[in-house]
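One chain of protein is taken out of this complex; the other chains stay put.
Going in written order, the chains are labelled A and B, and every chain counts its residues from 1.
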Amino acid sequence: MNPTQSGTERAIRLVEGASPLESGVSGGLWSDVRKRFKRNPIALSGFYVVCLFLFMALFADFLANDKPYYLSYQGKTYFPIFRSYLVGVRLAHWPADLQNVDFKKLEGAKSVFPPIPFRPSNINLFAPLEPPSASHWLGTDKLGRDVMAGMIHGSRISLSIGFVAVGIAVIIGVFLGALAGYFGSWIDLVISRLFEVMLSIPTFFLLITVAALLPPSIFLTMAIIGLTGWVGIARFTRNEFLRIRNLDYVTSAIALGVSNRKVMFQHILPNALAPVIVSVVLGIAGAILVESSLSFLGIGVPAELVTWGSILHEASSTTFAWWLAVFPGAAIFLTVLSYYLVGEGLREVLDPRLRGLR
Amino acid sequence: MGSFYLGLFCLSLSLSLSFAGCGKGQRAEEAPAAQQVAGKEEPANPTTGDWLVIHSLSDPEQLNPLTSNDATASEVLSFIFESLLTRDPRSLELKPYVAEERPTISDDKLTYTFKIRRDVRFQDGRPVTGEDVLFSIKAIKCPVVNAPFLRVYFNSLIHAELVDQYTVRLITKEPYFLNESVFGEITVLPRHYYDPENLLAKVTVRDLAQDPKKLPNEVKRFGDNFNKNYSRNPMGTGPYKFESWKTGREVELIRDPNYWGNGKSGIDQIYVDRVKYRIITNPDAALVTLKSGGLDFIDRLTPVQSVRGTSSERFKRQFQKLEYYVPSYSYIGWNNDHPIFGDKRVRQAMTYFTNRKQIGKTVLFGLAEVVDGPIYFFRPEYDKTLYSYPYDPKKAMELLREAGWKDSDGDGVLDKVINGKTTPFRFEFKVPSGSSTGKSVILVLQEELKRYGIAASVRELDWTIFLDDVKNHKFDAVIMAWAMPAREPDDYQVWHSSQAANKGSNHISYKNTRVDKILEDYRREFDPKKRIVLYQEFQRILNDEQPYTFMFVRKNVSAVERRFQGVEVYPAGLKPQEWWVPQSAQKYVTEAMIP
Partner (left out) sequence: MGQYLIQRVILLVPTFVGVTLIGFLVMRLAPGDPAELRAAGGLGGAREGTISRDKLGVLDEALAQWRAQYGLDRPLHVQYAIWVRNFFTLNFGESFKDNQPVWNKILERLPVTIKLNLWSILLVYFVAIPLGIYSATHPNSLSDRATTLAAFVLFAVPLVWAATMAIVFICGGDFYYLFPPGGLESLDYSENWSVWKKMKDHAWHFFLPVVLLSYDGFAGLSRYMRASMLEVLGQDYVMVARAKGLTEGVVVLKHVLRNSLIPLVTILASILPGLIGGSIIVETIFSIPGLGQLGYESVLARDYPTVMGLFTVSAVLTLIGILISDLLLSVVDPRIAFGRRGQ
C-alpha cells in the first residue's frame, strides 16, 4: 500500500478501518472507558510498554550518565548529576577541580555511577563496533559510543517527535475541522479544498524534500511531520462537528444566543474528541515510524543527536554489526506496536457499536 | 583560471579521478601464490572476448563530453572519447594520443601548435581532421553551449585556427606551465555528427568570446541542438562504442572492432568485448551482487566493506582486492579572519588536539594516511620532512595559555579578552550533511575539545548550502576535502591572497606575502626542478602557520574478479581498459563479434 505516508495519515487509515465513530462520549463515561480498557489485556500491555518508555525518557539522565549519582572527593561530598542540572540553569558552579573532568578517572574518589555509566556522546575511539558485552550491554557504534546509552537518550527524541508532531497536527486539524464542520457553506468549501490539496500532495515526498533541503534539525522534523499530518484529524473533527451541530442541545444553545466560539469549543468539542484521541495515539506511532524512515535516509536528524533512527542508519552501512540494527529496530517496533495496541483498545471502548457487539 | 582538473573527462585512465605522481599502490592482500605466479607468467599475448561488468552507484548524468560534469560520466566517456594528449599511467608524462606528438610551444610560451595523426578515425569510419579539432575547441568556447564550468578552464585561450588540414594553432593570453596539459585535454568530437549543418563554420574562436546576444543565429541554433540532442548518444574516436543506456539499470559499451588504434604501437590495446556499467544505488546490494557473480568489478568498496565482509577465504579465492591512494586530502579549515583563529598558536593547538592517527584507524578503518601539507602525498613536490603534529593536548593547552586563553570566570569554557571584549572559546563546525566520515571526525574532535574547555558546536548543511557558506566565508571552521589531479600541482587558487575575495577558493582567507610570491613565480616557471624547490618552501610556511589542520589522504579498495588478467595498480588507480581474460576463463560470449 503506502508504507511511508505521514504518521496521522497512516493512523487515519487504521481508524477508518473502524466504522465511523458515533455519539459523543460525555465526561461521565470516561471512568467506564477506563474500566473497559483495563479489561483488554493486549491493549493494557501496550499501555505498560508505553509507560516504560516514558519512564526511560524522563529519567534518561539517571539511567545512563557519565557522571556519578554520588561522589566523595577530597573530603567533600557531591551529587554530580543533580548538580549538573543546577549548573545548567546557572544556579551553581563546578569547583575548579571538578571542571571538565572525567569522573571515572578521578583519583581517590568514591562514587556511585548509574547502571549505564556513559552518555550517548561519549566517544571511545579504542572500542568501536564492539558486540554486546558486560561493559557495553548493547555493544558500541563505530565511534565507540555505547548503544544502550544511545537507546535510552534516544527514547526522548523518538517520543518527543511523536508528541510534538501530533500536537501540531491536532491543533491545526481540530481548529480547521471545527470551523468547517460548524460553519459549513463556503468556509467548509474552502477548507475542504485545503483538505483535498493536502491529500493530493505526495506527503512523504514533500517531507523528504523539506528535510533534505533544510539543515537537519529535530524541531524541523517534528514541524514538518505535524504540518503534513493534520488532514485526517481535521476530517474527523469536521464530520463530528457536522453531526453534533444538528443535535438538539446545540441548536438550542445557538438559539439561546450563546456565542459561536463558546458553542464550538465548550459544547461541541468535548463530545467530538473521541475519534481525535484515537488518531492522536496512532499518530504518535506513525510519526515515530516516519522519523525512522527519514533518519534512515540520513536526513532530518543532526549528527550530534543519537536517535533510534540514527543508530539504525548506521547499521545500514555496517551490516555485520547486527546489534546496531536489532536493538533500535526492536525499540521502534515495540513502541509503535504498543501505541497501536493502545489506540486500538481505546477505539474499541470508545466505539459504542462495537461495544454492543461484545 | 589556473589549473585544470585532469580527471574531468576523457582521460584514458578512467576510474581513478586522476593520476598520482610517484605514488605507490599495492595489492591489498597477497594473492595466493599460485595465482600470483600464474598472473605474471601469463603468455604475453592477451586475447579478446568476454565482458567486464562494472559497478556504478548512479547513472551518469548525461553522456555529452562537454556539458556533463560528474564523475560517473567522465568514467564512461573515457571509453568512448580521446583527447589530443594523454598521460603515461606510470610516469604521468604527457604523451601524444590523437595528436601526432606533443605540441610545439613558441618561445614566448603563448602559441601551441598541435599536429593531428592522419590515421585516426571516428567510430563511424570517417577520418579525424584538424577541422574536427577546431570544432571541438569552438564548441567549448561557444557561450550558448551549456558547459560554463568547462569553459572556465579555457578562459586564457583567446584564439585557435587551422594551419593546414592536420595542424591546429592555439594562442593564449599569458604563459602558464600547465597550458599544454589543459589543451591536451581537448576531447576530439566529430564535427559532422555534433554539428551536421556546420553552423559553426563561419565563426572564429575569437568571435565566440562576444556577448551571447550578439552572436549570429546559427550559433544559437547550434547551441540549442548541441545541449538537447546529444545527451545520450555519444560518438567519438575511442575504442568502445556506446551501445545502450537503460536508465537506472545499465550503460553498455561494445568494443569497436575497427578501432583506429588496433595494433598501433604507443596506443593502448583493448580486449574486453563489452563493458557494462551496472547501476546499483545501494553499496551493500552491490557487494552482494558482486559475490553472486552479477558484477566483476567494484572500484570503491566502502571502508566497512573493505575491512569486513570481503575478507573471507571464499572471497579472496574469487576476487583480488586492490588498494590505491586517491589523490585528495581532507582537512579542517580554520577561518583565518575569525577573531579566535586569526592566531597561529590557536590553530597549531587545534591540530595538536586532533588525534589524527587514531581517527584514521577507527573512523576510516585504517584506510587513510595522515598528511601535513596540501600537495598530493606521493608527488615529488611533497616535502617529506614536514613536521607532523602529533596528538598532544598538553602541548595544545600550553599554546593556548601562551595565546592568552584561560577560564577566568569559572564557567568551564576558556576565554580571552579580544579587542576589549571577553570572548569565550565557542565556535561552530560546519559539516556537509552527506559526509558521514566528516561528521564522525568532527564529533570526535568536539568531544575532545569539550574536555579542555572549548565549546564547539556542529552544524550540518546540505552540500550546496555548505558550499555557498564556504565560498562566502560564512563559517568558523569547516571540514571538507580537496580532490586534485595527481599531476603537477598548482595551488594558486587555494592559497593566493587574491583568491580570498570574490568567492575564490581561498575560503579561509589565508594571507601571506611570501606565499603569494612563490605561487606567482611557480606558475611561470617552466623548469620542474625549480618548481619543486619553490613548493617545498611554500609547504614549510603552511606547516608552521597551520591555516588548515591537514587530515588524510584516503586509501581506496577495489575488488576485481580473478579471471581478469593484466590488472595493474597504477599510482592513482586501475585502468580496466587494459584488462583481458584468457580464452579458457571467459564467462560471457558475445555473438557476432568479429575482430
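The rule is simple: a residue touches a chain if its C-beta (ideal position, glycine included) is under 8 Å from a C-beta of that chain, and two chains touch if they have at least 3 such contacts.
What you see is a predicted model; the values in this text were computed from it and never measured.
Within the set B:438, B:453, B:547 or B:573, the residue that contacts the chain not displayed is B:438. Of the listed positions B:244, B:258, B:464 or B:583, the one in contact with the omitted chain in the full complex is B:464.
The missing chain lies against chain A, touching residues 1-5, 10, 13-14, 16-19, 42, 188-189, 192-197, 199-206, 208-210, 212-214, 235, 285, 289, 292-293, 296-297, 312, 315-316, 319-320, 325, 329, 332-334, 336-337, 340-341, 344, 353-354, 357-358. The omitted chain makes contact with chain B at the following residues, 1-5, 7-8, 17, 53, 57-58, 61-62, 67, 69-72, 143, 146, 148-149, 151-153, 227-228, 231-232, 246-249, 276, 278-282, 284-289, 291-292, 294, 309, 312, 328, 330, 431-432, 434-435, 437-438, 462-465, 467-468, 470-471, 479-484, 493-494, 499, 502-505, 507, 588.
Going forward, only the chains that are shown with their structure count from here on.
Rounded to a whole number, the gap between the C-alpha centres of chain A and chain B is 45 angstrom.
Every residue of chain B that touches chain A in the complex is listed here, in rising order: 283-284, 302, 304, 308-309, 355, 358-359, 361-363, 407, 410-412, 431, 433-434, 436, 439-440, 442-444, 446-447, 450-453, 457-462, 465.
Here chain A touches chain B in the complex through residues 93-94, 96, 99-100, 102, 121-123, 125-126, 128, 142-144, 212-216, 298-299, 302-304, 316-320, going by the rule given at the top.
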